[in-house]
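A single protein chain has been removed from this complex, and every other one stays in its place.
Up next, chain A:
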Amino acid sequence: MANRSGTAQRPNGQSQGKICQFKLVLLGESAVGKSSLVLRFVKGQFHEYQESTIGAAFLTQTICLDDTTVKFEIWDTAGQERYHSLAPMYYRGAQAAIVVYDITNQDTFGRAKTWVKELQRQASPNIVIALAGNKQDLANKRMVEYEEAQTYAEENGLLFMETSAKTAMNVNDIFLAIAKKLPKNEQNTGQGGSVQGRRLTEGNTEPKTGANCCK
């Protein structure tokens, strides 16, 4: 815990390079491995019996990109359809999203497409969306072809990778690819508490709208 809040409070007066903060949200059907991807990215771990997510979980991770330090504030959401009404609360104001599906389950790919559509309609217009075909280690039970997903991603302007939280394949890479694609202008450079506070306020003030979405 102590370490992590340490990272979170990285002083912004660092001499070299700038620091950018981005809000990133993970979406996708339940049990496709969203929490597992985050856990792998943030702590380098994998839990076979990863607990299901209720509501959402929040984690942060910082990566270095050339001369820029990119700090991700990650919202890992619950996958069950019913929690859908909460999702806008988390993706509102997000600069990036990873939509995850499970390559061994065709239905989860369908659900991923629905999420992409929703993001394109409702989220910030400049949001960077990545599509992750997770559980690549189970490729022998594949139900979603690589090419199919890639074509879909190209058509919709999404980043795309097949990942495995279990073997760590492409996990850091997909976050890195997102970081590269994100605009690193002044607006996103973290200036301590005030910016943080303001942005989060924007992100959280409209739970009412969220509640309406479920009908």
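Simple rule for what comes next: a residue touches a chain if its C-beta (ideal position, glycine included) is under 8 Å from a C-beta of that chain, and two chains touch if they have at least 3 such contacts; residues count from 1.
Keep in mind that, in the parts below, contacts and distances are computed from a predicted model.
Candidate names were "Vacuolar fusion protein MON1 homolog", "Trm112p-domain-containing protein", "Multiple chloroplast division site" or "TBC domain-containing protein kinase-like protein", and the UniProt protein name of the unshown chain is "TBC domain-containing protein kinase-like protein". Residue A:Arg82 is the one among A:Arg82, A:Lys117 or A:Lys181 that touches the chain not shown.
Within the complete assembly, A:Ala31 is the residue of A:Ala31, A:Ile63 or A:Ala177 that touches the hidden chain. Mapped onto chain A, contacts with the missing chain fall at residues 1, 4-5, 8-9, 30-31, 48-60, 73, 78-80, 82-83, 85-86, 89, 104, 135, 137-138, 141, 166, 193, 196-197, 200-201, 204-205, 207, 211, 214-215.
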